[in-house]
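One structure coming up, written as structure tokens, with questions to follow.
Of the protein chains in this complex, one is absent; all others appear in place.
Naming follows writing order (A, B and C), and every chain is counted from residue 1.
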Amino acid sequence: MEYLWNLGQLIAQQTVNGITLGATYALIALGYTMVYGIIQLINFAHGEVYMIGAFVGLIMITTYEVNFFVALLVAALVCAPLAMLIERVAYRPLRGSMRLAPLISALGVSIFLQTLMTLIQGPNPQGFPKVITDTVYLLGPIKFSLVQVIILVIAALLMVILNLIVKYTRTGKAMRATSQDYDTARLMGINVNRTISFTFALGAALAGAGGVLVGMYYGSVHPFMGVTVGLKCFCAAVLGGIGSIPGAMLGGIFLGVAEVLGVAIGLGTYRDAIAFALLILVLLFRPTGLLGRPIQRKV
Amino acid sequence: MSPLLEMKNVTIHFGGLTAVNGVSMTIEERQISALIGPNGAGKSTIFNIITGIYAPNGGHIYYRQEEITGKKPHQITGRGIARTFQNIRLFGELSVLENVKIGGHCKGRAGLFGALTRLPGVQKEERLIMEKARAALAVVDLTGREKELARNLSYGDQRRLEIARALASGPQLLLLDEPAAGMNTLEKQTLMQTVQHIRDLGITVMLVEHDMSFVMNLSDHVDVLDYGRKIASGTPFEVQQNPAVIEAYLGKEPLDLETD
Amino acid sequence: MEAIFDFFSNPYYIQILTITGVYLIAALGLNLITGITGQFSFGHAAFMSIGAYTSSLLTLYLHTPFFLNLLLGGIIAALFGVLLGFPSLRLTGDYLGITTLGFGEIVRVVFINTKITGGAFGLAGIPRETNIILVYLIVVLTIISLYLIKNSRFGRGLVAIREDEIAAEAMGINTLFYKVEAFAVGSFFAGISGALYAHLIQYISPGDFGFSRSFEILNFVVIGGLGSIPGTVVGTAILALAPEFLRFVQEYRMLIYGALMVLMMTFRPRGLLGGVDLFQVWRNFRHKGLREKI
Partner (left out) sequence: MKRKWYLFLLVALMSAALVVSGCGSNEKTTAGDTIKIGFLGGKTGNHAHYGIETLKGMQMAVEDINNAGGLLGKKVEIVEGDHGSNSSEAASVTQKLITQKVAAVIGDPTTGITKLAAPICQSNKVVLMSAGAVGTGVVELGDYIFRDCLLDAVAAPVVTKYLAEDLKWKKVALVTTTGLPYSESLTSIFKPALDKYGIEIVTEQNIMEKDNNFSAQVTALAQKQFDGVIFTGYYNEGALFMKEMRKQGLQQVMAGGDGLLGKELYEIGEEAVEGSMVYTGFAVDTNNAVEKTKDFIEKYQAKNNNAQPDMFSAQGYDAVMLIADAIKAAESADPTVYREKLVQTKDWKGVTGTISFDANREPIKSPVYLLEVKDKQFAVKTVIPVTD
């Protein structure tokens, strides 16, 4: 009996940890899904934007000694124009050419940013100063640290703001229209270029904030941190149904929980494979992800 | 004599919409049959069901008395049913000749092994495909333009190339989805002669077409669809007299009864 | 003349030319899958790793002859291509891409967790069997095979699938089967390339075949020009040698490499030789030359 109680407690605790991890995945996955929804591009440089967000947060806190929340805001504000610049230089000239061209260009940007950051900050992981105290709250037998609470609250808040922007602002409506039908949106007088720029900025702001949250939670940042996380978060977006905003949130949290539970049952050594195995399984049975619209074969 | 193609009670749903509802029809050998009806009546869907792109939710399709319901498109083409598409689907980056040679795919058997070894049998087969391709191009009068890229052809030429490509597979039944769309009167005249020529080669033709004068002048037999149901069937003359057909077209798209 | 001799007697140049040839074989295989058949594959390095491990393990434990191992490396990789292809080639475009990427990562993690492959330690002490002549002989054979395939009934089917899958089906092409076959042949070449790599570098570890290597090979093919066989040769030659060319800029090397990728794509979105018919170019050139003579 006690064994079962312990097991239950373990699973519940791990689920909470998984949701925290998943919330950060979701923040990054949103950028992938919005960009894909609008121009069908896998923005492989998105993981690097997240990495730069984390470094901006670090520099703000250590060099300028600002408050954590200010650092979060600054990271988001730096990442947004950076992503717009990337879009302008590396993707816009390739709009309308074959599918793989912008993908290769994205990989180029990715290598460029990693190397740039290595040159500026050195290749080693850097410590992220502790800005939040290690307070632990107990909810029954389950522990929540203050950091976890902050991450969950900020992630939830950001997602609500995103939803409001997409649903109720003019630009948000333009985004949805463009993702439904690019050409019609243009004919309807929507400034497609501006809408796409805005989408990149929005996704990047979330990723930048995500970078700072992750840096704070785990206490370290390094120039190659965006690679695996980026791939996993893209997986999360596909898992949830790419192009779907609730899908990215669901996919991120699903992936976070699955990973942490997978490690808990002793699959730790297969951790990086869990995300992909899940993804392949889901795609084989639901080819457009959990919340994706089914594709009708057009003849 | 038994019909070449027989559909029995075929039904298909897309989500909540029943696009084709209990349609039965027969296609007789060496005839030109037409399938007409207002927009959205389900004509192209029937083509897609016959050629295996959609699997029907109910009903059966027989080709030469053999059931072909739910077979894969390539299997159906292999049995001798070829088609063209309403929105032209040529292999745009390839030349005219290459397009038609791909049409002749069914006429060969060589696979990967054949490609790598080029045994005499394979070379013979390649010559056969080339012959078929040239013959098909001759039928639609595209001889001499083999090297042009398909996407560079004019609209009318692209439609004719699609017919040639379908012919190269050596079909007994040829499905033409709106072959005259976007053509001018002169081109339509030539097309009519081409279709008749194809029929004279012993190939059964089934076509979907909006141009009524084209249909009525060319067809031996007409079936009429409305809202996914078959509402009439018969010779062009019989169909034109059918009150249900007139009603279906009234207020939507006036039936052009002029038969010059 | 002496310069050429010097060049070929310098083991460093031989080494980088050989490794370029090894990558070229894998890239040509990928060109068949992605360039000619139009199917995304972001996990090509995984097939290289399967070939590399197969051949190395056979050599180290069963001591079977090298040529047999090389061939088996290709065949086992092809079998895995079929195994992955049948379920996943029903997916299209980016979905197929991400699935193959996932497959690649799974293969890597499995190799890390397998005892006989040496896990993350990798396999060392693989005898050196690969040499430049063998590699370029296989490169030539691969190019000939690709040309034979491209100009055959089978190859026309593959191109048709790339151009319009539904129309290809309507032409009587069994698209799934053809795609799986293309995948198998592409993976076969990747497997051969991996086996050659293992017997050249003499040490392999799962990390050598991660997704970054897969994308590196994809780079070669796309920047060279999708579907173009000379394009793949040129793309691989330029990009595989670029890090060596760029050695003089020291730590700015990868910075420039990344920027070059973006530049090449923006100036030639179809790749260096994409959509260029070399025979046509040659004919035009000769034609012009003749006219000038007259």
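Convention: a contact is a pair of C-beta atoms (placed from the backbone, for glycine too) under 8 Å apart; a residue touches a chain by one contact, two chains touch by 3 or more.
Note that the coordinates shown come from a computational prediction; the quantities given were computed from them, not determined experimentally.
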(message) With touch defined as in the header, list the contact partners of the absent chain among those displayed.
(response) A, C
(message) Considering the whole complex, not just the chains shown, which residues of chain A touch the missing one?
(response) 6, 10, 13-14, 17, 21, 115, 118, 122-128, 130, 134, 136, 143, 145, 214, 217-220, 222, 224-225, 228, 260-261, 263-264, 268-269, 271-272
(request) Against the chain that's been left off, what residues of chain C make contact? List them. (result) 6, 10-12, 14-16, 19, 109, 112-113, 119-122, 124-125, 128, 197, 200-203, 205-208, 238, 241-248, 250-251, 253-254, 260, 263-264, 267-268, 272
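Operating definition for what follows: only the chains that are shown with their structure count from here on.
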(request) Would you identify the chain whose Cα-based centre sits farthest away from the centre of chain C? (result) B
(request) Express in whole angstrom the distance between the two chain centres, defined as the mean CA positions of chain A and chain B. (result) 49
(message) Can you compute the centre-to-centre distance for chain B and chain C, using the mean CA position of each chain? Integer Å is fine.
(response) 41
(request) For chain A and chain C, let me know how many angstrom lie between their CA-based centres, rounded off. (result) 31
(message) Show the residues in chain B shared as contacts by 2 or more other chains, in ascending order.
(response) 53, 85
(message) Among all residues of chain C, which ones touch two or more of the remaining chains?
(response) 166
(request) Enumerate the contact residues on chain B facing chain C in the complex. (result) 51, 53, 72-74, 77-78, 82-83, 85, 89-94, 98, 101-103, 105-106, 108, 110-112, 114-116, 118, 122, 125-126, 129, 165, 169
(request) Sort out for me which residues of chain C touch chain B in the complex. (result) 145, 148-149, 152-157, 159-160, 163-164, 166-175, 181, 185, 275
(request) Note which residues of chain A are touching chain C in the complex, please. (result) 36, 40, 42, 89-90, 93-94, 97-105, 107-116, 119, 227, 231, 234-235, 238, 242, 269-270, 272-273, 275-277, 279-280, 283-284, 287-288, 297, 299
